[in-house]
Structures are given as structure tokens and as C-alpha cells.
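Note sheet for the following structure.
Omission of a single protein chain aside, the complex is shown with its protein chains in their original locations.
Let's turn to chain A:
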């Protein structure tokens, strides 16, 4: 911490990952566990995650209806998907919802997180209420909002001055609005938590120095707090993007992809193709596309956050 404060641009340096010290040359292998300790977990994980992942790639080149045995069909699924207007639309919808999520939730959770980082008692009490959406499963959140926004018995029917005819699920624009809103309601507390932690870690001295220099609150916010939140921002945004790409329950329960296919995002389309249309090959192709997108983004996370370099910050310290 103390070294952080004296450096000129504290945000740039620290979180990049711990410094690596050269390994001690002595006989440090004594008393160290072999890879056998990691093996059971690795085998279990390989069986239930890596093997299916390879199979999804293989299945994307096959046709399978769930009953007969899978048949190899080459690029058929892929070329059909490339010409499928619903698929193309679903990609746009997925991107739209993901971008909406990032754009709405990031400023909101930064403001809330910085606010909640204060140590005043009323903030602590309110924070408890703020974080309640976190406790609900995605299923419960979706079921709750489906009930609250019910066209006949929900809030829109009460407030027709705001919601028009009250059927928010009847039109594409309002249905997308509902999905973006419900995701925001569900996930903002989580991202607020990330920013709250990061805001608390900002060294006090920076603010004291700024105050001596006569900087007001807003200048402090834009020149100290925001730059210091850079790492938290990267983590949170990437989580939002990955989460956005794989949104599923919300769509299944709130809109069923409708009206028509107007909110059919890729993950939902995959489910629909595979488990309702019994076209598991095409479903696999969509799934593979999703995992490629998600992997690329996660590799960026690993790079940016320095997880891969985190062998140990304590090794060799003696």
C-alpha cells in the first residue's frame, strides 16, 4: 500500500500482478506435493467440461435428433446458420443487450459503489437492502418481474399513464427494454460490490492531498476516484460482457424470445433449436460460437488481470 501512494500514477502499477522473484536455488522441492494432488479434480473437470466441449465442436458438424445416432454432415449446420435470418438477428440482439447492459450498469454501479464505500451508518443500513437482488436466483428474479409486469395484474396495468396499454411484452422495443431493465436490477448490486471494494482501497492520502490543493468533490471524483477504479472497471465490464453473451433464464422466462423472434438472443436460440426443435447439431454450432466468443473475452480477462502470472506472491520470500 505505502509504495502505491508515493508513485506518480498509482492506478497504472499495482494490480498488474505480484512481482516475481527468482526462485530460491536451494532444495525447495522437499516436502512439495506432486501433481497427483491435482489429478482427481482435473480428471473430474475434464470429464464433465472438457470432453463435452470437444463433443460440442464435433456435434456441430453432425446431425442428431436425440433418438437415432448422430450422422456426420460436414459444414451443413454452419452454412444453414449463416443463411438463417433468425440467427443473424439473434447475434445483433445479443450484442445490443450486452452493450445496453454495460452502458446502463457501469455508471450506475460506479455511483452506487462509491457512495456505498463511505463508512456512514445510514449507508451501511441501506446497503443491506440494495444488495437483496443478489440473493435471488436468476430464475426467481425473472419470475418475480414477469409477475410484476404482468399485462393484466401487474404494475403496468396500474400505471397506464406511464406504460400505455400495459403490455410491455407485446412489442420489440419494450420487450428489449424489460430485459435490459431486469438484468440491470439483477446485476447492478454485484457490480456495485466490486466498485465498493475498489473505492475503499483508494488511499486516503490522495484525497487529503487533493483537498489541500483545493480540488472540489467532483474534481476529486474524476481525477482520483475514477482513475483508481480502472482495474475494477475492466473486471466488471468483462464480467458484464460474458454474462450478457450467456443470458438465458431471463429471456426464457420473461419473453420466451418473443414477440415472434424479436428477443431471441443466441443462447436462447441455441436452447430452442436443440431442445425444442430437436436439432442438436445446429444447437451445438451456436453453442460453439458462444464459447469461442466467451473464451476470447476471458483470455483478455486473464491477460489484463494478471491471473496467469499469479504463481505465488509468497514463493521464495524468506
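Note that in this section a residue touches a chain if its C-beta (ideal position, glycine included) is under 8 Å from a C-beta of that chain, and two chains touch if they have at least 3 such contacts; residues count from 1.
Assume contacts and distances are computed from a predicted model.
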| item | value |
| --- | --- |
| Identity of the absent chain, which is to be given by its UniProt protein name, from "Acetolactate synthase small subunit", "Carbohydrate ABC transporter permease", "FecR domain-containing protein" or "NADH-quinone oxidoreductase subunit I" | "Carbohydrate ABC transporter permease" |
| Chain not shown: contacting residue from A:75, A:88, A:103 or A:148 | A:148 |
| Residues of chain A in contact with the chain not shown | 28-35, 37-42, 44-53, 55-56, 59, 64, 108, 111-112, 114-116, 123, 126, 129-140, 143-148, 150, 153-155, 157-158, 185, 188, 190-191, 193-194, 217, 239, 242-243, 245-246, 248-249, 252-253, 267, 270-271, 274-275, 280, 283-284, 287-288, 290-291, 294-295, 297-299, 302, 307-308, 310, 312-318 |
